[in-house]
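The full complex has more chains than appear here; those shown keep their coordinates.
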Amino acid sequence: MPSKELVERLLGEVRRMPIIDCHTHLRWNHAGADDVSDIFGYHYIMAELLSAGMPHEKLLGAQTGRERIRNALPYLPRISNTATWWGFEEICRRLFGLKGAFGEATWEDVFATSERRCREPGWHREVIEETLNVRRTMLTNNYDEDLTGYDRSMFAPALRIDPLVLACDRPETVASVQKATGMEVRSLSDFKKAVGSVFHRFRHDFGARSSAISLPPDFSAFPVHEGDAAQIFDRALAGRRVTDDEFRRLRSHLFYAYTAFCQDNGLVFQLMLGVDRLVYLNAAPSGGDAFSTDPSMLRTLRDLLNRYPGVTFDLCILNRVQMHELAAMGKIFPNCVVSGHWWYTFYPGAIREALRERLEMIPVVKLNGLFSDSYYCEWTVAKVAVYTRALAECLAEKVEQAYFSEDRALWVARRLLYENPVEHFGLQADEQLART
Amino acid sequence: MPSKELVERLLGEVRRMPIIDCHTHLRWNHAGADDVSDIFGYHYIMAELLSAGMPHEKLLGAQTGRERIRNALPYLPRISNTATWWGFEEICRRLFGLKGAFGEATWEDVFATSERRCREPGWHREVIEETLNVRRTMLTNNYDEDLTGYDRSMFAPALRIDPLVLACDRPETVASVQKATGMEVRSLSDFKKAVGSVFHRFRHDFGARSSAISLPPDFSAFPVHEGDAAQIFDRALAGRRVTDDEFRRLRSHLFYAYTAFCQDNGLVFQLMLGVDRLVYLNAAPSGGDAFSTDPSMLRTLRDLLNRYPGVTFDLCILNRVQMHELAAMGKIFPNCVVSGHWWYTFYPGAIREALRERLEMIPVVKLNGLFSDSYYCEWTVAKVAVYTRALAECLAEKVEQAYFSEDRALWVARRLLYENPVEHFGLQADEQLART
């Protein structure tokens, strides 16, 4: 419904705003790609090419980035409709001078330009700060990572804890926690102490802002007594059999315990809900993951949110089905904020649907905007382009319906892109460091 | 897609049409607010303010309406994006002369105007009839209410029976039914007789048009033998333990029995599906309710609808997920009509999505439009504004797609807003009483 002119005018304003990127996998010590083949190698694109009929060995067996792209050329038209492919071409246009379609006639120039530009000193800073006006980028960091020396004016770590919950019964998890902390683990209590020290280090030594975990659709969260969990842990540690139900109890106990660590350390707990791993087996890495919907995926978190009013939970979800239920949670729980649009929901139509609903239902201060999930900073260019357009379209719709004035619309945009994440992740203190 | 001009033209026509409001909680003897603080106190707004960070005691501990609003002033921008807040400001604009935003600079004038206007004699009639052209408002009435003397040209009662199903195992329910009916209850048969007399009184003494119940997502409906239910009821009455499964059987038996009472008394059975109570525990009253989705929430009603072809079931649902399934039921069951947009689905985007789908799938005569759920008649102003805009947008879309002529579009609107509820709730007979 909104007129093209209004959308473009709002978009122009939105694209000048400062941004916080609430979730990425950027490497803090090497945030950019080496050349366009890294960008091309994004698992979204790999999955689409295989799906569109490109033979597995031609794509994944390629020895070099150049060879991979060259092999893919005949298959590119077959994915030329997807939002991912549009994003890839947009990166090439914005950063590497692409004119027209990426293909036979153009790819070598793009490759050459990318090789040159990506290796310029300060390239990632140019992309992140100059091109995108992203003021802070959240990272994803393993518990055994050493973050000494990362640029605090640019990045903020997030302590990723998936294996500490989902593989808590495996001896190798315990071993690696021991190694990372130098603490001996002979019991559940030891394990929690060691993990607690990781949380403390991330917060106090590394300036982490959040802990993050991706949970499968059927994850169930419920309070489990310490003593019960301790016995199960002992059994797992001793290599004895743990039943499915025991494993569920142990996981949930630890999940609650880590929530308490978030509380103790003032960390936001970022929950990414709904992924099923390795759905398609013969896939490129990460390219075979998908999702399904368990009707209790959100319901199971209610008790936790009620018990930890002091922890800010930042939720995102991998399906469109439960968007509405999530919006209701964001509306009623003061400690529940809602983030971005993740993976299979990061598509223009799904973003617009979610944003429209959230802007209608949830206090605007509870919404975080950009959630790029980028592995290379160049991909953030595409994500920002798609997200800001969807945002401008939603806002324009509200303006035309007379629900928002244009001023309110732009204020909302600024809240989503910048002020809310600053508020939720406690980035104010560091703001002096950042460019203003 | 529809042009703004077409939307506004249709909206102008739609807003002149007579309306039936199919569900409210208005008090028949005092339908309006005392002043704007009653309107401000709507649980939608209370929930949003708490969620947006307003401290619980500042909001809910305020001693007066004035104090509550004054305390809330700094938090208002934080919810200024929501459809609820737009509705509140719209009420203040339409009824109390608000210009600009409701806040520091304006609230006292609005308050003063509201105090004056709300106490004018005939104020609620002015709002309902003059401002809104609402010709009949359905109420929500407890089984022990005395409705003698309500204005039949304005209201139509609905017998609300939630505790008679959902708390049928509690001695206090039995006691209160005894008290309300003066009939002794020593068995299930007595209980049903007593409840049957309530249905009869509501229909024949009070002119009720429907019975209504709100059911949780996991409610299951299935035929249960009288003898089985009677034994369970005896056990409950004697204070003995009733298992979950027995309780489920007793509830379902009574649910079927009340359906038969609807049939005997010519009442529509209004089913409001999907609420979960007290999801967020530290909430304002009703502000902590939310919903989840049980895949069998609609499926479970199929047997009932097949067994009682003579009862009109008027369904609404609290999630967007099962809208489509509900539309299919409305399409195929002659005795299933579909009502409005309830609570978490009463948002512009959700209304538009549901309306578009229903107008495509369901014979128009099966659709009831406005379902304001208002507690004060002033809120109906906001609900009508949001609903009619969404309706006009949907109709405009159909007109631009050449699926509807403008005439058909307006005829559809009139059907939804007025003629269908008149037909379904049997309001024709009383029409002489109503203004035309």
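For the reader, a short list of remarks on this structure follows.
As written, the chains take the letters A and B, and residue 1 is the first residue of each chain.
Here is the rule we use: contacts are C-beta pairs under 8 Å (C-beta built on N, C-alpha and C of every residue); 3 or more make two chains touch, one makes a residue touch a chain.
Since the structure is predicted, the reported quantities are computational estimates derived from the model, not experimental observations.
Every protein chain here is a copy of the same sequence, 2 of them drawn, and the whole complex in this file adds up to 3 copies.
One rule holds for everything that comes next: only the chains that are shown with their structure count from here on.
Distance from the chain A centre to the chain B centre is 39 Å, each centre being the mean of its Cα atoms. Across the interface of their complex, chain A is touched by residues 1-2, 4, 7, 47-53, 78-83, 86, 276, 279-283, 287-295, 319-321, 344, 347-350, 389, 393 of chain B. If you check the complex, the residues on chain A that touch chain B are 1, 3, 295-296, 298-299, 302, 305-306, 309, 321-322, 324-325, 327-334, 336, 353, 356-357, 359-366, 400-401, 403-404, 408, 412.
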